[in-house]
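Chains shown are a subset, placed as in the full complex.
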Amino acid sequence: MADKGLLETFENEFPERDYTISIRCPEFTSVCPKTGQPDFGVITIDYTPEAKCVELKSLKFYLQSYRNDGIFYENVTNRIFDDLIESLQPRRLRLLAEYSARGGITTNVEVVHDGSGN
Amino acid sequence: MADKGLLETFENEFPERDYTISIRCPEFTSVCPKTGQPDFGVITIDYTPEAKCVELKSLKFYLQSYRNDGIFYENVTNRIFDDLIESLQPRRLRLLAEYSARGGITTNVEVVHDGSGN
Amino acid sequence: MADKGLLETFENEFPERDYTISIRCPEFTSVCPKTGQPDFGVITIDYTPEAKCVELKSLKFYLQSYRNDGIFYENVTNRIFDDLIESLQPRRLRLLAEYSARGGITTNVEVVHDGSGN
Amino acid sequence: MADKGLLETFENEFPERDYTISIRCPEFTSVCPKTGQPDFGVITIDYTPEAKCVELKSLKFYLQSYRNDGIFYENVTNRIFDDLIESLQPRRLRLLAEYSARGGITTNVEVVHDGSGN
């Protein structure tokens, strides 16, 4: 089950600098709560770290923890976003989730944190 | 026949957040009112929900209800736009309709609602 | 309803020559007999004419006549194939139908007539 | 010979709305006045209608009327632009002409009307 405790961070060695880390995870999968069928998607995270960076292996394990969770597109996207914001407290963070076609329809969900509250 | 009553919504669980949902429907078809020939197009909807999100399956049925309607490009696009605005009352919504070539000419129609009236 | 009577032919002016006509129809649509949902596909026809060539506009009308028919992938492909063979009696004919993804799965059906009976 | 009288319009049914119609015509051809050789190009028109929309079939005939005209790239582009402005009196219009390579060199010409005079 999805577990934000899996997310680990390491110290940003260049905290005075404004730079961007972009991470693309094309192997995301969860389960549709209505049909029980697996959903597949690509998660992209672009962020400017403040004091902490996300450790990549822990991010992989965190995203894998959704594998057998039943959860809607909009909600899974917002929940990953919330967990990353809480864990990293970044200057800026953009989360884009691109889901595979269902019923001939493709859906993306994008959430942006621009550092001015939310 | 096109029926906006088919559109269903569900409650946006993150109404305080400004985020974007993008939906791509590559299997849209209606009928040209002049020639009676079928038209084909791709409908893309990008929106920021306020209180409501569009339910994807109902959107599919709604778009399918144009299948045997005779209606011009410009009008079908604006009508889908009007129905989505009325149904979702979104903060922002952009509708792009890309129609297949006819007579060697390709046509797109794009309508944008930016939240400030229309 | 699908009507092979719509298919018209014209005389091949180069019957002594072995040449190939390839036709690609990316706007094919019919209806799934189980779910009532529209299916979409691309029909490709490669053939070597004997005495007759298919008239393109009539081919378009013939393919459009499947628009509201409920019929499975495998059967629609084989039926179009049968109608073309009967109508054209070509030296060779290959029919490829590529259907859009359903449930994350894409299906093609290909039938080949090589002139030696079937 | 190029004839702007061929351009027909129809009434924009959504005059109060700011939306965009994009038209791509990949089959434009005229003749080089210096060499008498045919030139080929792709004409793209993006516009926001005021009271009138261009009728697509008439646009096709209008563009075909350049087929045997000898006229330079820069001039044909500006003349089509002038004719469309005069005929549509649009809020905004952008015309892009992309010509095929000649002598190993490719040329595009782009004219923009932004609604503030010209």
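Per-chain residue numbering starts at 1, and chain names A, B, C and D are given in the order in which the chains are listed.
Just so we're on the same page, a contact is a pair of C-beta atoms (placed from the backbone, for glycine too) under 8 Å apart; a residue touches a chain by one contact, two chains touch by 3 or more.
Predicted model, so just to flag it, every value in this text is computed and none were measured.
Undergrad: How many copies of this one chain make up the entire complex, given that 4 are placed?
TA: 10
The criterion applied here is as follows: only the chains that are shown with their structure count from here on.
Undergrad: Both subunit B and subunit C are touched by which chains?
TA: Under the touch definition, subunit B and subunit C have A as mutual neighbours.
Undergrad: Could you figure out which pair among B-D, B-C or A-C mirrors the A-B interface, over half of its contact pairs being identical by residue number?
TA: Interface equivalent to A-B: B-D.
Undergrad: Compare the CA centroid of subunit D with every other chain's and tell me the farthest one.
TA: That would be chain A.
Undergrad: Could you state the distance in Å from the CA-based centre of subunit A to that of subunit C?
TA: Chain centres of subunit A and subunit C, defined by C-alpha means, are spaced 45 Å apart.
Undergrad: Can you check how far apart subunit B and subunit D are, centre to centre, with Cα atoms defining each centre and the answer in Å?
TA: Averaging C-alpha atoms per chain gives centres 28 Å apart.
Undergrad: If I count partner chains per residue in subunit B, which residues reach a count of at least 2?
TA: In subunit B, 26-27 touch at least two other chains.
Undergrad: Graph shape for the chains shown, where an edge means the two chains touch. Line, ring, star, complete, or other?
TA: Chain contacts: none of line, ring, star or complete; other.
Undergrad: Strictly by the criterion at the top, what is the full list of touching chain pairs?
TA: Once each pair is checked, the touching ones are A-B, A-C, B-C, B-D.
Undergrad: Which bits of subunit B are touching subunit D when the two form their complex?
TA: 74-75, 77-78, 102-112, 118
Undergrad: Touching residues of subunit D toward subunit B in the complex: what are they?
TA: 12-14, 16-27, 53, 56-57, 59-60
Undergrad: Considering only the defined contacts, which subunit A positions touch subunit C in the complex?
TA: Listed in rising order, the residues of subunit A that touch subunit C are 37, 40, 100-104.
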